[in-house]
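Handing you a structure now.
Now for subunit A:
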Amino acid sequence: MIVAYLLLAVVTGGAVYCFRNRAATLFFILLFLVGQTVLTVYAFCHLNERDSTYFTFDSLGVILSFVLALLSFASFYHSYIYLERHSDTKRNKSFYYAALIMLSASLNGAYFADHLGTLWSFIEATTLCVAVLIYHDRTNHALEATWKYVFISSIGLAIALVAILCISIASSKEGVSDLNLSSIVAHAQGMDTTWIKIAFILSLAGFSAKMGLFPLHAICVDAHTVAPAPISAFISTTLMNVGFLGIYRMYCIVAQTDALPWANRVLMIVGIISMTLSAVQLLKIKHFKRMFAFSSMEHMGIVALALSAGGIGYYAAILHIVLHSFAKAGLFYQIGQVYSVYRSHLIKESGNYMKLNPLGALVIILTFISVTAIPPSGLFISEFMMFKSLFAGEHYFVAIVALFLLTIILYVIGKCLMHLLYFKGEGIATLKPVKLNNLETLSQFVLLGLIFYLGANPPVFFTDLITGATAILK
Partner candidate 1 sequence: MAFLLIILFELSLLYLAFTERVKRFLFILMAQGLLLFGIAYLHLKQVDTLEFTFILTETIIIKGLLVPIFLNRLRKRNNFERLAHSKFPSFVSILAVSAAIAFGFLLGERMHDNDLQSKFFSASIAAIITGIYFVIIHRNILTHLIGYLIMQNGVFLLSLAVGNEFPLIVNTAILLDIFVGVLVLGIFVNRIGDRFQQMHIDELAQLKD
Partner candidate 2 sequence: MNTLGFVLAIVSSLLIPGIISITKAKMSGRKGPGIFQPLFDVARLIRKGSVYSSTTSVIFQIGPVIYFASIVVALLFVPFGQYKGLLSFDADFVFFAYLLGIGKFMMIISAMDTGSGFEGMGANREALYSMLVEPVFFILMGSLALLTHYSSFYDLFVHIHYDSYLTYLVAALGIYLLLQIAMVENSRLPIDDPKTHLELTMIHEVMVLDNSGFDMGLINLATGLKFALYGGLIANFIFPVEWPLYAQIVLFIMVNLLFAVAVGLLESFRARNKLAKNPKWILVLSSISLIVFLCAIEITQKLL
């Protein structure tokens, strides 16, 4: 199935690149999207079954693939609007679409990969695809950010490859010759913890580039800043999720060994440092997209903390990843609209959005509530679970620091968004309200609605999937 899907991606991607008229592009994109949805549904129906030797439809993969399927629709739609609004050349457009298709495909490949090598190569493939997209605007900043993103991602992934090799050293001693995740996890208990520990640190450092976590967090922030808004949405959601997936897979291996408490402490350090750095940087923030990029980093820090806390924290981590994806995607799509109003991403050049685009302002308010994890947003539920498990583990100090940082972040984000909504300064007064497509805003409402819905009363299949994904850790 996956092979068929990947083939479809290659074919549609190629076709989109070759046939540049509107109807054909639309047709192939839709074809791909339908195929992708079919894959997700198929995967859900064949939960925990192997596919094409190197893939398994495991619960976490299905959840993330579900998120991806949903966000691809939104992203293609918003990309379409974005490209039309910026009247790009046909060549650039087709290039953009093709890259987006390939990116989605490699993301799905990574989500379902059961073999560490496959996982690695798909993740590396995402880097290459996303480079095209980040560079889309072809400005100096875009060039810089792309270079940094690709280069540091490559270095990070090289480190991650070393980590995978270390795992393979450890596993070969246990007689596991293939690098299939399921078999490694099954035999991990007896493995040499030294190698496992080395592998964990290296993979954490390596995949952090993808996940936007400390220590290689910086490039994600830069990439967000310059990428077109729909791509920022994609980077900070599905692409970050793939980084999380990499770390999570490693963590699953570590979790079987005695090194688990150690790994938890490492994750906790990483989480707290990520949150601290993002909070500290947020205090000086001047640029909307950077602000949300740092906010993503903060959320990834929360996810790391949740993982490290264990227990109900595992559940919290995955729930948080999913809900954060919806919140950030909605937010970045909205930032695209904001940009079309002000032609700038700078906070100080914005203001009075409430009058200029009231519906968008409503989205901003909702996203503000979601992103800062104020109830009733679902993100609060996951953060709450995280704190519960932190307290249960008697990590009081960490919990207090985290709460403090979250409060600061709430303050900064609140301040900046309120500036956007209500500030009336010179230059702002002359701006005219912009007529925007309501359907565009509606899609953001749907995403935000999902956050509230999944936070308050998640459907049973969803909770089952998350429980299934964390089952391996119990």
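Regarding selection, all candidates are chains of the complex that A comes from, given by their letters.
In this text, a contact is a pair of C-beta atoms (placed from the backbone, for glycine too) under 8 Å apart; a residue touches a chain by one contact, two chains touch by 3 or more; residues count from 1.
What you see is a predicted model, and the numbers here were worked out from it, not measured in a lab.
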* Structure fact -> Contact partner of subunit A within the complex, picked from 1 or 2: candidate 1
* Asked: In their shared complex, at which residues does subunit A touch candidate 1?
  -> 54, 115, 117-118, 120-121, 124-125, 127-128, 131, 135, 140-141, 143-148, 150-151, 154-155, 158, 161-162, 165, 168-169, 171-173, 177-179, 194, 222, 225-226, 281, 284-286, 290
